[in-house]
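Shown below is the structure under consideration.
The complex appears here without one of its protein chains, the remainder shown in place.
Letters A and B name the chains as they come in the text, with residue numbers starting at 1 for each one.
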Amino acid sequence: MNTPHVHLLLNHVPTVGTIIAVALLILSFIRKNDGLRRVSLELFCVIALVTLPAYLSGLGTALQFEQRPDVVKAIMDRHHDAAVFGSIFMVLTGGAAWLCLWQQRRLGRSKAGMIGTVLVLSVVTVAAMARTANLGGEIRHPEILLDPDAAAAATAEVAPSFLSAAAIAKFVTGHTWVWPTMEAVHFIGLWLLFGVVVLVNLRMLGMMKSASFAAVHRLLPWAVLGLGVNLTTGMMFVLGAPGQYLENIAFFWKMGLLLLAGLDVLYLTVFDAPWAVGAGDEAPPLEKAMAASALVMWVGVMYFGRMLPFIGNAF
Amino acid sequence: MSLALTVSLIVLGVVALVAVLGYLIDRSAEQ
Partner (left out) sequence: MDFLLRLEQSGFATWVREGGTIWGYPFILFCHTLGLGTLAGVNGSIDLRILGFAPQLPLAPLKRFFPLLWGAFAVTAASGTALLVADATTKLASPVFYVKMVFVALAIANLQLLKTHVFGNPRLDEQNLPGSARLLAVTSLLFWIAATTAGRLMAYLGPVSGLK
């Protein structure tokens, strides 16, 4: 399976997946069904995570296709710009959905304002992703184009110009202060995230047993904020120097582990088993195993991140 | 502006933003 194939597979998730998730969310209002609402929110979170490799495989494909004579670069660039815009909203939707789930876990119900925010963000995301998908189709499916020449010559912006891939790349590489600043922020985000992850998972492994899991669960948003900051700075690095990352096996490992570790955060947020670990309780063996693997995965993310300049060169 | 000053100011700005968001989120769990 090569990069373009992975992209063609994964791009169904932020497109078809979000339509299904929005439909479920709206259905949950109509049916006044809490379970449906939870499922739709959890789906948004998972889709947001999968959007990461979906986007990255697309960027990898673009790098490979840049020189091909049978691909119109202008059409690819428009698809890319739409994808950047759509992905931003996808991640925002996932973050808002996560927040709803976190509130719901703690308060028994989510707040109307937050649910409303998810609804608005998700509808924007569906529209943005639909547009991205159509533009993507134009790259290799000339049969759908009513006017192929117009498509190739189209200059109307697909997204705010400051959020286009080229604009972000120019910002990152054009000013000397950007890269060092993003690195400093990335490291701070790293320890904010890792500190909470360590506390939460070590509790599961038996440290600080007098604290309930619910007590440390309260700190999870700080980990997610750290993650959000690092996703943002990370995207800026990738857009600034795509070849440095997308042709680097260490980056592939980092993203893979990040995906799994992110799913674990979702698990800790919504599942009953972790929440049931009360003050003084020993966690069940499965929860301990998950906590230990989560720690290994986060350390792995840091390891491959740190190794990017070294492993990449070796290949 | 020197590089160190620019970097430090932006870092502090991002930290402030994260602090405000974290505070608001934590408060939303109270009821």
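Observations on the structure shown:
In the analysis below, contacts are C-beta pairs under 8 Å (C-beta built on N, C-alpha and C of every residue); 3 or more make two chains touch, one makes a residue touch a chain.
Just so we're clear, the structure is a prediction, and the values are computed from it rather than from any experiment.
The chain not displayed here makes contact, within the full complex, with A, B. Touch with the chain that is not drawn comes from one residue among A:Leu10, A:Leu41, A:Leu101 or A:Leu190, which is A:Leu190. Looking at chain A, the residues touching the absent chain are 180, 183-184, 187-188, 190-199, 202, 207-212, 214-216, 218-219, 222, 299, 302-303, 305-307, 309-311, 314.
Mapped onto chain B, the footprint of the missing chain covers residues 3-4, 7-8, 11-12, 15, 22-23, 26.
Everything below uses one rule, namely that only the chains that are shown with their structure count from here on.
By the touch criterion stated above, chain A contacts chain B in their complex at residues 99, 102-103, 106-107, 111, 114, 176-177, 180-181, 184-185, 188, 192, 218, 221-222, 225-226, 229.
Partner chain A is touched in their complex by these residues of chain B: 3, 6-7, 10-11, 14-15, 18, 21-22, 25-26, 28-29, 31.
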